[in-house]
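With one protein chain held back, the other chains of the complex are shown just where they sit.
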Amino acid sequence: MALDDTKTKDFKFVGTRPERPDGVDKVTGRAKFGADMTAPGMLHGAILRSPHAHARILSIDTSKAEALKGVKAVVTRADFSTNPTFGPGLTGEPWNVLENVMAGEKALYDGHAVAAVAATSALIARDALKLIDVTYEVLDHVTDVDKAMAEGAPVIREGAADKSVPAGMHPNVVRYHDSGHGDVEAGFAEADLVLENSFKTEATHQGYIEPHACLGSLGNDGKGELWCTTQGHWYAQKMCAALLGLETSQLRVTASEIGGGFGGKTTVFIEPVALALSRKANKPVKIVMSRSEVFRATGPTASTSMDIKIGMKKDGTITAASGVFRLQGGAFPGAPCEFTAMCAFAPYALENVHQIGYDVMSNRPKQAAYRAPGSPMAAFAVESVIDDLCKELGLDPIDVRLKNASHKGTKASFGPRFDDIGLVETLEAAKAHEHYNTPLKEGQGRGISCGFWFNHGGETAVSLALSEDGTAQISVGTPDIGGSRASMALMAAEELGIPYEHIRCTVADTATLGYNEISHGSRVTYASGLATIKAAKDAVNKLCKRAAQKWGIPEDAVKWEDGCAVPSGANAGDFDPLPLAKITANMGATGGPIVGHFEATPEGAGVSFATHIVDAEVDHETGKTKIVRYTVVQDAGKAIHPTYVEGQFQGGAAQGIGWALNEEYIYGDDGRLQNAGFLDYRIPLASDLPMIDTVIVEVANPGHPYGVRGVGETSICPPLAAIANAVSAAAGVRMRELPMSPPRIVAALKAAQDG
Amino acid sequence: MSKIHVNTTVNGDEVDFLCDPRETLLDCLRDKLQLTGSKEGCGTGDCGACSVVLDGRLVCACLVLGVEAEGKTVDTVEGIAKGQDLHPLQEKFIKYAALQCGICTPGILVATKNLLERSPNPTETEVRYWLAGNLCRCTGYDKIIRAIMDTAAEMREAG
Partner (left out) sequence: MQYYSPDSFSSAAEIASKAQGSIRFLAGGTDVLVQLRSDIFTPDTLIDIKKAEGAKSIERTEDGGWRIGAAVAGAEMSEHAELKNEWPGVVEAVDLIGSTQIQGRATLVGNLCNGSPAADSVPALVAADARIVVQSLSGERIVSVMDIPKSPGKTNLEKGDVVKAVLLPTRAERSGDAYLRFIPRSEMDIAVAGCGVWLQLDEQGVVSAARVSLGAVAPTVLDVDAAAKAIIGTKLDDAALENMAAVASSACNPITDRRGTVEYRTHLAGVLAKRAAKIAYTRAGGSQ
């Protein structure tokens, strides 16, 4: 998108750190999250889930459950649409989502929904589930990515592969990606050292503290209301309508406050079920997932198996790089193998690069996006090999990365040429940082890594209405997952020239604005921000018009300065500045309400890079790692609210620490998830972490009026690799499998000792 | 199943409710008393989002039965502010952006207020260990710890 009116300096509001508009609600317990809503006559829903990893459903007998006192409705797959489409040509993903929301012929993973009940209390609903008889024929299962694509593996679903998959592959391989440029074999031949290694990462869960929750109400007239915790309520509207055979516009969806999502709340799970139960019972139905349901049945990220080969000259120049990335994304197509492949070598300007990705199905829950989906694993593998090359060639890891760093004009490993990017700036800031120059203590290791994420724009609609008293209300369609309401208000304040405190930003329901894509892809501050700025400019144009009318001069003879309409030059006439509030005070009589709008699909999101530095200690006897120091350096383009940018940096780093050290999906031989709770799915605790230092680099994104780049996702790209490099240095042995849990480290140390 | 009549004191107010003996104090607070500030993140005592103070002792409301509240005092996040005056911790949490999504915030505030009443001058390590049972997935805890240390210092100065 061409931008004619960018602003990169002299900000009055942008870059300040005001208090968030939802702060008081959230510290007093008043904020309403997904599970906090009730409705008169409300029923409680509960979902029966498969105890088998893979089983044919022979029969479901719900009669005993229906007969239980207090039970008002029982639904199975038969209560959903038989042909869930949005219209011609869009049959794939809605069908997959329906199949995931309620199993059809087969239960495809431990925890797959097979039936649901609505009753007058949560306890009765739970008791009723035990009265549903499901007859299963248990089938062979597979949960490991390499095993799932090997000959003889049980087939999850015949015919699920798309046409990208080469002939002869196992039917569980459903998508294939191949990209790159140059001649990697020639490149390897030029290298002084070529290293080739294999890596594995386990699936991790987004681990939001708020379980999925919703309250749905649907009548037999096809009109419905849905309240839910989601990153994208228009998507929920569209998908629920498709799954239930409704007209999209007849279902109004309101997004609650959201208790964390990180990509995991970008789809629907319980929402269509609550609506189906509500339609049958003719009463509102609330469903709240248990934590165990969240782990068993909502999206973890993909697990991976990767092979990396990189060649380097003695001076640190990378001559060629290639990678094979196999991702398991559960019992459905969709593991982000192309993102993994495309992100892998993006930080480096390479003449010869080649990457291949496989999307593989297995008997696990349907993967969902998790903060830069696919990218952190790639960085783990690639940056580990680069670290080994630096060590063997005796080179400084930051110098080598600087030598090879992508910059403006570089042909990216995934095809296009980069515009303005800030990788070099993050590396230089890291190199100059006191952390990097502080000597390590005995027994510690230091790791660094770069990371990359694309960022995203997407369909966006914003409206900004002015009130008679000169204040403004912004309606955005992107659920606030990181303080974005404050950022929107800051950007509107900048344009309107009125104080931040005079602006309120609200996340509108689906009836209020046009379609807004999900809050994902680090798009909110970029796209909703851009739309807010444009909507404010639209309002300003209308304000100027009213002033022109009042002064009797042409519209183009009025401009906007510091919250006032002023004549654009000496020739325009001599009028006192007309403040916003003076114009809005009688706007009803001068042409009616003043509202600014913007609707578009901005495409200039601007990619983002980061460099992380981490120091770790390893107890060689127990294999336990302690992260002793952590620094995040990342390009934010322009930090609208720097405190929230820091928060994103710190949150991504913390999630990365969990992924690197302890978090993993553990399946038993029976294909059942062994650790479906926060006790054994071990996310970092307050007592596990050090303070996380941050450095905000600002290299303006030419695709945003103020230069904003999304910051939410890139922060989780470097940690796995940076920590692996630190741990490997501290342990004295290269760790190539995540998580680097204590038993794995002890086993690696023992293997090294045994030679 | 017959229900049990429970009389208890929540945030200083005498309240009563009828509950099934299987229902937790968290269920009763949220569903019967409409005090939805305490959150259920896990239901197994692993996340701390439902932290409340029961007779002066910090507990997870999901691991207390509603019937056990008989004759006791319960303090929840809704009782931290006095009228329209926020507690210093609440002020600092907003100032430091010690919350992103805010779902863990009620539990962390209840837990931290209890800590500062017992130990007005905690070290960073003490705070981190006191809060080990309060999971936060957004912040990496950094800004939470800073907000708490600053609050503690300010409250000590104010005496």
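For the reader, a short list of remarks on this structure follows.
A and B are the chain letters, set down in written order, and residue numbers restart from 1 in every chain.
In the analysis below, a residue touches a chain if its C-beta (ideal position, glycine included) is under 8 Å from a C-beta of that chain, and two chains touch if they have at least 3 such contacts.
What you see is a predicted model, and the numbers here were worked out from it, not measured in a lab.
Touching the chain that is not shown, out of A:151, A:442 or A:621: A:621 (per the contact rule at the top). The missing chain, though absent from the display, is touched by one residue of B:10, B:35, B:54 or B:98; that residue is B:54. Interface residues of subunit B with the unshown chain, by the touch rule above, are 1, 4, 21-22, 24, 43-46, 48, 51, 54, 57-60, 62-65, 67-68, 111, 115, 129-134. Panel shows subunit A; residues 126, 290, 292, 621-622, 624, 661-662, 666, 674-675, 679-680, 682, 684-685, 687-688, 741-743, 746-747 of it touch the chain omitted from the view.
Definition applied: only the chains that are shown with their structure count from here on.
In whole angstrom, the spacing between the mean C-alpha positions of subunit A and subunit B is 29. Of all the residues in subunit B, the ones that touch subunit A in their complex are 20, 22-23, 27, 30, 34-44, 46-47, 49, 76-78, 80-81, 86, 89-90, 93-97, 99-106, 109, 125, 127-129, 131-146.
Against subunit B, the residues of subunit A that register as touching in their complex are 17, 19-20, 22-33, 35-36, 38, 122-123, 206-211, 257-262, 288, 290-291, 481-483, 643-644, 646-647, 650-651, 653-655, 677-679, 683-687, 689, 691-692.
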